[in-house]
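Handing you this structure, nothing more for now.
Every protein chain except one is present and positioned as in the full complex.
We call the chains A and B, going by the order they appear; numbering starts again at 1 in every chain.
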Amino acid sequence: MSQATIPAPRSGYNRSKSGGSKFELAAWLYMRLSGILLVVLIFGHLYVNMIAGEGVQQIDFGFVAGKWASPFWQIWDLLMLWLAMLHGTNGMRTIISDYAEKPATRMWWQIILYASSLTIIVLGTLVIYTFEPCPAGADPSVLASFCTAD
Amino acid sequence: MTTEIAEPASKVELPSHLSGDAGEIPSFECTIRIARFVPEQDEEPHWEDYQVTMYGTDRVLDALHKIKWEIDGSLSFRRSCAHGICGSDAMRINGRNRLACKTLLKDLDTSKPITVEPIKGLPVEKDLIVDMEPFFQSYREIMPFLITTGNEPTRERLQSQEDRARFDDTTKCILCAACTSSCPVFWTDGQYFGPAAIVNAHRFIFDSRDEGGDLRLEILNDKEGVWRCRTTFNCSEACPRGIEVTKAIAEVKQALFTRAF
């Protein structure tokens, strides 16, 4: 009595390897560091906009234009935009991978997430850098003071 | 041990309750509500209630045995040592992962039905029995054995008492899967290594005799590795051996960190 020998009754369980990249470590670290930086940036932003000077009343087109005329505030706001968007996107990525059970659902949520994040980051960056503080033909009363200086 | 203990007294006065009489062990009625699933008959699991008379020293395992032995022999669950050492009978009791043999009925609210379900996140095979293979697969992947290089010494490797104490906590693991199957990340993502595998990696990463720490850290530096831990502490709460699981995971993260920078 001899039949073919059969292999072990249970096949192994294969994990999809991500290939030893440092991405997850970097992402984990990024969340913590960007968190700390964002606390400073956001509270600084809130203080300057809402408390310093005349407070909330001062905010208008001219105020924003005035700030963005200075490279300091351009970089400040740009940093805030990028750090917050990446922080939020990564947070959403973890939430999606924690809660989306089906791979297909997970993929779609991720596509939507990455697309919207990318749009906002690109648009935001463009706005900060291509902002025209003194648009031609605008009502001078709403413009920053330096537009009408001469 | 090097300290000598003084010779104990050959006779002492004992408190009276030890030599005198104490009351009878009280008995009580309780309802056990079990998630039953027989693959040959059922499409999906359903609840079934059993009434049993139990005693003050009885554990949930005793109640399950009573049901199996006296009411319905087809009730299936794993068990072996019955005192919390072998890790066979991890299950969800009143919604929490426990060992049935270490959970005394009197510590639960017996006025309401006690629910017993299989642990979550692993495929249910029958009643309270789940397929443990994915769990052990993760365990095997982190290389849970001492890795050394060079020639073996003739005598034992030396290790200081402090070095030995460094990983003592994680040597207690009995691989019952209570931690892994209590982890919300593991529930949705079976690919996650899970707390138990990380605990067993920790046991070797922090063993001063081991030289394979880098390899294990590399494995756990994966999107399914330690970075998926959300520090919900479910695992630490579930561990029947009292291992500080979340702390161990954090220590592995820290080790990855110091290695990278």
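We take it that contacts are C-beta pairs under 8 Å (C-beta built on N, C-alpha and C of every residue); 3 or more make two chains touch, one makes a residue touch a chain.
What we mean here is this: contacts and distances are computed from a predicted model.
Of the candidates "Phosphoribosylformylglycinamidine synthase subunit PurQ", "Succinate dehydrogenase flavoprotein subunit", "Methane monooxygenase/ammonia monooxygenase subunit C" or "ABC transporter permease", the chain left out of this view carries the UniProt protein name "Succinate dehydrogenase flavoprotein subunit". The chain that is not drawn here is touched, among residues B:Arg33, B:Arg140, B:Arg230 or B:Lys247, by B:Arg140.
Within the complete assembly, B:Arg164 is the residue of B:His46, B:Arg96, B:Arg164 or B:Arg259 that touches the hidden chain. Considering B:Ser10, B:Ser111 or B:Thr258, the position touching the chain not shown turns out to be B:Ser10 (whole complex). Interface residues of subunit B facing the missing partner chain: 1-3, 5-6, 8-14, 18-24, 38-40, 57, 68-70, 72-74, 76-88, 102, 104, 125-127, 129, 132, 136, 139-140, 143-146, 152-153, 155-161, 164, 167-168, 171-175, 204, 207, 209-210.
Definition applied: only the chains that are shown with their structure count from here on.
Put simply, subunit A touches subunit B in their complex at residues 10, 12-13, 15-18, 20, 22-25, 27-29, 94, 97-101.
Subunit B meets subunit A in the complex at residues 133-134, 137-138, 141, 184-185, 188-189, 191, 218, 221-225, 227-228, 230, 253, 256-257, 260.
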